[in-house]
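A single protein chain has been omitted; all remaining protein chains appear in their positions.
Up next is chain A:
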Amino acid sequence: MTTTPSAGRPRFAPGTFTPAPGSGRRGRMLLTHARVETSLTLRHGEQILLTLLIPLALLVGLSLLDILPTEGSLARVDWITPRILALAVMSSAFTGQAIALGFDRRYGVLKRLSATALPRWLLVAGRLAAALVVVALQVVVLGAVAALLGWAPSLSGAAYGVVLLVAGTLSFGALGVLLGGSLRPELVLALANLVWFVLLLAGGILLAPATLPGAAGDIVALLPSGALAEGLRAALTEGTVSWRPLAVLAAWGAVAAALATRTTRLT
């Protein structure tokens, strides 16, 4: 009980910890946060499988094998690549994001960060910025492989394609935050994968809405997955700029973001 710390040999020079509190610069906070989130995603094996390996396998498989109904004279790779880009966005911005957020809450990461000067909006902005970086990398890799398979996208629609990719990332990102920010991580994991699988098969990604029977096609075109896949296909195969998919994505994103601000919990 009589032990005194540092028994006469101060380990720290006086003034070392003199308070100098204050907020960091916002740009630096955002950059650092986004960089950490990006590296964590790229280092995470399961995330790579989900965001890159599965889309790559589907891209190669469906370009070489005649499995899915395509449109008329279009080369299979030209038809499938925009849809795989939509899948890539959904995988990383939605499924990967939701699962990571669910577990980050469990591990107290959000609490830790919100105990700093980092504003709440920046907590989300950092994650979305990271999602945009990851999507950009996915597009580069998938685009390069598609090019090797003979992909020849319409250059006139490329700029609009980029707009759709950004809108899709933000919209799916908001949905991912909505899902990952409120439920238990195990439930998030199950639901995020289930939604991914359902949207892949029946949400307008692998099957074009137009090939679905009856009103199903119209409904699927209103899903974020259907809107993004169809919008990208129209832009990258025909060079068509259609505002409808962008409006659908914006609506989903706005609703998800509004809900998420109410439901997201730190732990």
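In this section, a contact is a pair of C-beta atoms (placed from the backbone, for glycine too) under 8 Å apart; a residue touches a chain by one contact, two chains touch by 3 or more; residues count from 1.
In this text, contacts and distances are computed from a predicted model.
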Would you kindly match the missing chain to its UniProt protein name, picking from "ABC-2 type transport system ATP-binding protein", "Protocatechuate 3,4-dioxygenase subunit alpha", "Amino acid/amide ABC transporter membrane protein 1 (HAAT family)" or "Cell division topological specificity factor"?
-> "ABC-2 type transport system ATP-binding protein"
Of the residues in chain A, which ones touch the absent chain?
-> 1, 3-6, 10-12, 14-24, 28-29, 31-33, 36, 39-40, 43-44, 103-104, 107-109, 111-119, 266
